[in-house]
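One protein chain is absent from this view; the other protein chains keep their places.
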Amino acid sequence: MIENRPFITFLSHAVLILGIAIIAFPIWITFVAATHDAVRMVQVPLPLLPGDQFFANLDQALNKGISGGSNSGVGMMIFNSLVMALMIAIGKIAISLLSAFAIVYFRFPFRMGFFWMIFITLMLPVEVRIIPTFEVVANLNMLNSYWGLSIPLIASATATFMFRQTFLTIPDELLEAARIDGAGAMRFFFDILLPMSRTNIAALFVILFIYGWNQYLWPLLITTDQSMFTVVMSIKQMLETAEQAPEWNIIMMTTLLAMLPPVVVVVFMQKLFVKGLTETEK
Amino acid sequence: MATVQLNNIGKVYPNGFKAIHDVNVEIDDGEFIVLVGPSGCGKSTLMRMVAGLEQVTSGTISIDGQEVNKLEPADRNIAMVFQNYALYPHMSVYQNMAYGLKIRGIPKAEINERVNKAADILELTADQLVRKPRQLSGGQRQRVAMGRAIVREPSVFLFDEPLSNLDAKLRVQMRIEIKLLQQQLGTTSIYVTHDQTEAMTLGHRLVVLNFGRIEQLGTPIELYEKPASLFVAGFIGSPAMNFTDAKVSADGDSVDLIGGVSFKLPEGIYRSFANKEVVLGMRPEDLEIASSDDDRRDMVTRLVEQLGADTLVHGSFGEAKADMTIRLSGIQNFNPGEVLPVRISPNKIHLFDPQTEKRLD
Partner (left out) sequence: MLKQVHFGPSYIPYLLVTPQILITLVFFIWPAGHALYQSLLIEDAFGLSSEFVWFENFEVLFADEHYLGTFKRTIFFSVLVASISMGFSLILAAMADRVIKAAMVYRTLLIWPYAVAPVVAGALWVFMFDPTLGILTYGLSMFGYDWNHKLNGNEAMALVIIAAAWKQVAYNFLFFLAAMQSIPKSLIEAAAIDGAGPVRRFATIVFPLISPTTFFLLVVNIVYAFFDTFGIVHTITQGGPAKATEILVYKVYNDGFVGLDLGGSAAQSVVLMAIVIALTVIQFRYIEKTVEYS
C-alpha cells in the first residue's frame, strides 16, 4: 500500500467482509436448513441458526431420499456423479495430451486440418447441438450408460490448446538430448513430456472435474433410468416434488452434498485451480 | 575412439537458404576440433548434421569410415553437450546421466558404475547426484551435462557452445576443465564456439567458418601467424589486427600508406605484387617502440588505455587517418597528442588482396 491511512484500510476490509457475507449467505441458509427437521422447515419464518438434525437428515438424504420421491437415496447418484466427473476429466486430459503431442511434435499431412477440426469443437457447446447429439448417442445405444454420460463431452479444444502451449515452452534441446540418448517418440512422451507437464495436468484436472461434476442438461437428457441419475440432476427433481410437500431439510442436505466435492476441490487445491483457470483461458 | 570425415557437405534449408557450402574436414582419432565463426556462419548447423539432428542435403558424413547420413542420432555413437545443457528438469542428476544407458538396456549395476565413475571424474558429490538440475549452480549443471556425455563412452563428443551461459570467470575455469578432460579421455571432440579465445585455447585444429564456407583450417598458431584471409586475420587475435589501405612499392620491397609513410617488406617475396593496391595488416602486439631511428615511423597518439598488464595506444600514421592500435606490455605513460616512434619487423606484416580478400604471399 502506498499511503498509510488506517481508515481506508478499515473500509477495504469492511467492504470485503460484507461482500463475503453476501456471497456466503445462500450457503449458510442451505446449511441451516439441512440441520432442522421437516416440521420446523414449514414454519415461517425459517430459522437463521443451525438445529440438531444434521445427521438424521444426512442419513435420510443418502439412503432414503424425500418421502414423495423415488424412495432411493442420493448415495448412488453421488457415485454416478463421481464416475462421470472422473471419466470426463481423465478422458479429456488423455485425448488432449495425445493430440497436442501429435500436433506440436510431428509434421504430417492433414496436420492443420486436424487442428482446425479440434478448434471447431470450441464453437459447439453441447447446449447448441443437444438434439442431434442426443440422436447420435441414442443410435449408438449409449443412453443410460457411463459412456453416454461422458464420451460426448470428452473432446476438448481448450485442453488441447493448453497442452499445446505447454509443449511449445519446453526447449527443443530436450527433444534433441532425448534423441541422442536413444528415446523414440512415445518414450519421449512418457519419460520427458508427461512428467514435465504434471502441474498443468493437475491444474486442468481440477477444472475439468468441476466441469464434469456440474453437468446438468446432458445427463438430464440421456438418463431415464433412476440408477444412472447424477446428484446434480436429483436436486431439480426434488424441487419438482417439493411443489406439493416441500421437504426442504432433505433437499438442502442434498444440495450441500452436491456442491461439496467441487467446492472442496477448489478450496483445497486453490493454487492448481487458479492456474488451471488462467491457463485454459489463454 | 573414432575418426570423422566430412566430404563435400552442403545444407540447403527448405526455404532455399544455403547454410553450408561444400565443406570438407578430416578429423583424426582423438583430435579436438573447434568450429569457430560469427553467429549465423553455419558452425552449429554443421555440428548438428554430425549429430544427426539436421538432415544432410549433399555430401557424406562418416564416423570411423562408416557413412552415418541416414542413421538416427542415437545410433551414431556420439554424445552432445548443449548450450543450455538440456538437462531433464524432472530427473535427478543421477537419472539424467543414466537415462541414455537405461534406454540402451544396460544392466543396472553397470549403469551405476559408469555414472559414479563419471561423477568422480567431474567431482560431483554423492549429495549432488540426488538433486534436481535446478538446485545446482550454472557450473555444476555444466558438469552434469558433460557427465551425461561421458557415461555414454561415445566415440565422438559434440560440444555446442557449452560455456556461453556461464559468467566470465567460470568460463575460464570450465574451459580448462574441458581441455583436461579431453586430454585424459582422448575422445575425438568437435566443439562449436563464437569465442576466438576459447577456440584458440581448446582446439588442436580450428575450422574458421564464414557464410557457410571454410575460411581456413589449421592449428591455432597457423591461423594466427598466417591467416588465409582478411576475415580470419580480423577474427583471430585480440585486440583485432589493424588494417589499412596501402600500395606495394615499385620495387616490391616496401608497402606505402596514404600520406607517405611506408613499411619495409621481407626482401624478395612481394616482387610480383609491385604497384599493387593491398590491405595492410599489422597485429597490435607486433608493433613496438623503435629503439633506433632508422626504421622508426611516427605515430600520433589519440587515446591511451591502461589495462595494467598491457597498455593499448590508439593513434594514426601521418596523413593516413586509419586507426591503429599498439599493444605494449606493462604500464606505459603516454599522453594523447604525443608522437611515438613505432616499428614492426618486416616478416610480421600481412598483405591481403582488397578484391578477393585472400592473403598475398
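Labels for the chains are A and B, by order of writing; each one numbers its residues from 1.
Here, contacts are C-beta pairs under 8 Å (C-beta built on N, C-alpha and C of every residue); 3 or more make two chains touch, one makes a residue touch a chain.
This structure is a prediction, so every number in the text was calculated from the model and none was measured.
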For the full complex, can you list every visible chain touched by the one that's not shown?
A
Full-complex contact with the absent chain, from A:Asn57, A:Thr166 or A:Thr255
A:Thr255
Where subunit A meets the chain that is not shown, the residues are 1-3, 8-9, 11-13, 15-16, 19-20, 23-24, 26-27, 29-30, 33, 41-42, 44-46, 48, 94-96, 98-99, 101-108, 111, 114, 117-118, 120-125, 127-133, 135-137, 140, 151-152, 154-155, 160, 167-168, 172, 175-176, 185-186, 210, 213-214, 216-217, 221, 232-233, 235-236, 239, 246, 248, 251-252, 255, 258-259, 262-263, 265-267, 270, 273-274, 277-278, 281-282
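One rule holds in what follows: only the chains that are shown with their structure count from here on.
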Would you kindly tell me how far, in whole Å, the mean C-alpha position of subunit B lies from that of subunit A?
59
Which stretch or stretches of subunit B touch subunit A in the complex?
51-53, 72-74, 78-80, 82-91, 99-100, 103-104, 148
Hey, which residues of subunit A end up touching subunit B in the complex?
171, 173-174, 176-183, 187, 191-192, 195-196, 198
